[in-house]
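First comes the structure, then the notes that go with it.
The complex appears here minus one protein chain, its other protein chains still in place.
So, subunit A:
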Amino acid sequence: MSDNALIINLAYVLATTLFIVGLKLLSHPSSAKKGNLVSAIGMFIAVVVTLIDQQIISYHWILAGFVIGGAYGAWKAKSVEMTSMPEMVSLFNGYGGAASLLLGWATVSGMSAITLATTDSLVFVTVFLTILIGGVTFSGSVIAWGKLSGKMSSKAFIFTGLRELSILHLIAFFVVGYLFATDPGNPMWLYVSIALALSFGIWATISIGGADMPVVIALLNSYSGVAACAAGLAVANTILIVTGLLVGASGLILTNIMCKAMNRSLMNVLLSGFAKPVEMGEAIEGEVKIMSAQDAFYVLEAAQSVLVVPGYGMAVAQAQHAVREMQSLLEENNCTVEYAIHPVAGRMPGHMNVLLAEADVPYDLLCEMDDVNPRMENYDVVIVIGANDVVNPAAKEMKGSPIYGMPVIEVYRAKTVFVLKRSANAGFAGVDNPLFFKDNTRMVLGDAKETINNIVREFGDD
């Protein structure tokens, strides 16, 4: 090993250590910001030390790429709305996959005829895997981004022959992979591999419905890491292997958490496009009790403890700042306020937490489902804002329900439940929610932000 290579490798060890320490610091909100900085320093060291590599002889192309990419990334990071974080993460997953794909491609195209002939075919297998995973990540992420941002219909796109098409892709992967690894000098197999990977990513994602997108983003997050790891194997770079796998593990754990929270297996989510629609169980009958914002205020004024259960509807109505204001007023009134967040609330893991943090809600008030369920009886009032499935008692009570068995926030066990909804009819079309008919449930109809503002105003008049 030359001195240069030794320095580079030692710096990589240091950078990897910093990534690991950074992730460790992410285990608590108070140290997380420092962890992100430590991780960024690790990245800086890794990049700078790579530039002394003797193979690099010109810097102007590198600089051009970095300036363009960096400027776009910085602009995106500054300008993105917190409600749009799922789209941004999805897009970034895609960029990561595409970067790995291009790196894999560049590895082969940079080889001379002699190198191509003498290189171990194992290298070409890893190049193929890089292109495959990178390509699927890229096209899959673009579709997920389209569905999340509303540029495409979020419905699952299903057509006859989808299953056959997928199986055909899988067979083709093996055939083309073999042909490419044994005849890497022929660029045709390379192009076919890229085309196959991109097309598979599209079909695999387009058949998954919008409600399952959180799982898909987490999984693609994982893939983008695995693609980097495969690229590391292809160019024999250990830092890519290790860090790629850290990301891969992260995405996989999140995917697993989300699947558990929906009581479904990953296979069930990925193949949801192929499943027959679940037949609805018995119809729910009962009377909905409607309450005005003013009456809701009288109940809240007397309450000692309040639990807020937000869903994506809160983000759509932009009600989080109004909710924060109501929290302050309730606290001044000697009432404790807490928030319960279901793992699949919002459109990506932890999305609700970020939106509430943006509205200045302290993170120690954000509770997980398993924390609040055992003490649900103690809450005087539970306010459900823009959430439906995650508080649906059908998951516990109705065997025929499509969500039966899913762990939910058991708000119906609280003394009183307020459900903030746009109208009494909307939302009934999907999964029927018996919560609306419970004796202790009151529906407060109207725009969520408007309703909360009305309650806040009542506090002011007092």
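Quick note on the criterion: a residue touches a chain if its C-beta (ideal position, glycine included) is under 8 Å from a C-beta of that chain, and two chains touch if they have at least 3 such contacts; residues count from 1.
In this section, contacts and distances are computed from a predicted model.
From the set "proton-translocating NAD(P)(+) transhydrogenase", "Glycerol-3-phosphate dehydrogenase", "Anti-sigma factor" or "Cell division protein FtsL", the protein name that UniProt assigns to the chain left out of the figure is "proton-translocating NAD(P)(+) transhydrogenase".
Note that of A:L165, A:L179 or A:L246, the residue touching the chain absent from this view is A:L246.
Note on the undisplayed chain: of the listed residues A:G201, A:P343, A:P393 or A:P407, the one touching it is A:P343.
Touching residues on subunit A toward the chain that is not drawn are 19-20, 22-24, 26-30, 32-33, 36-37, 39-40, 43, 46-47, 50-51, 53, 55-59, 61-62, 64-66, 68-70, 72-74, 76-78, 80, 82, 85, 88-89, 92-93, 95-96, 98-100, 102-103, 105-107, 109-110, 122, 217-218, 221, 224-225, 227-229, 231-233, 235, 237-254, 257, 341, 343, 348-351, 353-354, 357-358, 360, 362-366, 368.
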